[in-house]
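With one protein chain removed, the remaining protein chains of the complex are shown where they sit.
Naming follows writing order (A and B), and every chain is counted from residue 1.
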Amino acid sequence: MSGKIDARLAELGITLPPAFAPAANYLGWQIDGNLLYIAGQGPITTDGGLITGKVGSELTVEEGYHAARQTALELVAHTKVALDGDLDRVKQWVKLFAMVNCGPDFIQQPQVINGASDVLVEIFGEAGRHARSAVGMNSLPMQISVEIEAVVEIS
Amino acid sequence: MSGKIDARLAELGITLPPAFAPAANYLGWQIDGNLLYIAGQGPITTDGGLITGKVGSELTVEEGYHAARQTALELVAHTKVALDGDLDRVKQWVKLFAMVNCGPDFIQQPQVINGASDVLVEIFGEAGRHARSAVGMNSLPMQISVEIEAVVEIS
Partner (left out) sequence: MSGKIDARLAELGITLPPAFAPAANYLGWQIDGNLLYIAGQGPITTDGGLITGKVGSELTVEEGYHAARQTALELVAHTKVALDGDLDRVKQWVKLFAMVNCGPDFIQQPQVINGASDVLVEIFGEAGRHARSAVGMNSLPMQISVEIEAVVEIS
């Protein structure tokens, strides 16, 4: 059985990346009441690869935007597993804390993280519009280019 | 119609900075039930300027304290818009995640972020007292000196 959001993903030609198992002793998400807390995710490609490198030096802003988009899709992939396959239970993407791996002089984090925000709005419409912080980190696990954690309201 | 908090702001001689529109494709806040999540805000001056530069090298701790104060006022400005102008609906400032733009050897983030905590308590009293993290970032959007996101309990 396929829902509205699954149909929307098909319409957009988007294949979700595999939901990457936690790299250590923690859970990929926790649910408290109507809130889904998704653990920090990284940029996984459709074939399960990892996008690494610092944005602004090793990756361009455009490549960073793409990494942020893949990271958002990885958040969606985890959401789908957390909601037993039913993405229509997403009521609202509430907040992202979005981190860009970069050097001390890089200041275009918002442009990079738009890659995540744009695709969430493409897929979920108004329910995809969220508050966020987009900030620069001097290092991230496995040198991933972007890491994002999220709070999602669910039904 | 003016409320108690508006009166308190006047008493303190505080003019809120303009609520800066999101710099990219996201919302300035999201409300989930009785919780207001405010997107990461930066230090906006009363006339709409931006305070930039790394604290500890380009800005002194005192200047960083002032930047943190302005950032808190920017959070208040967003809260006012989110609550249709009625700041009396704030029940409790719950948590700040407070980021200081600085170099790797700077360790006075708490002293800087007191600029935010102090003014929230001045304005809101007990309802302004919050849990927080005050940490060092190697870079922030547009090289802003401070960025803070907040969770606020509202009625």
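The criterion applied here is as follows: contacts are C-beta pairs under 8 Å (C-beta built on N, C-alpha and C of every residue); 3 or more make two chains touch, one makes a residue touch a chain.
Keep in mind that what you see is a predicted model, and the values were worked out from it rather than measured.
Visitor: Specify the residue from the set B:Ser2, B:Thr15, B:Thr46 or B:Ser133 that touches the hidden chain.
Guide: B:Ser133
Visitor: Name every residue on chain B in touch with the hidden partner chain.
Guide: Given the touch definition above, chain B has residues 34-35, 92, 94-97, 102-111, 113-114, 117-118, 121, 129-138, 151, 153 touching the missing chain.
Visitor: Residue-wise, where is chain A in contact with the chain that is not depicted?
Guide: Per the touch rule, chain A residues meeting the hidden chain are 23-30, 32-33, 37-40, 54, 97, 99, 103-104, 137-143, 147, 149.
In this section, only the chains that are shown with their structure count from here on.
Visitor: Need the CA-centroid distance for the pair chain A / chain B, whole Å please.
Guide: Going by mean C-alpha positions, chain A sits 26 Å from chain B.
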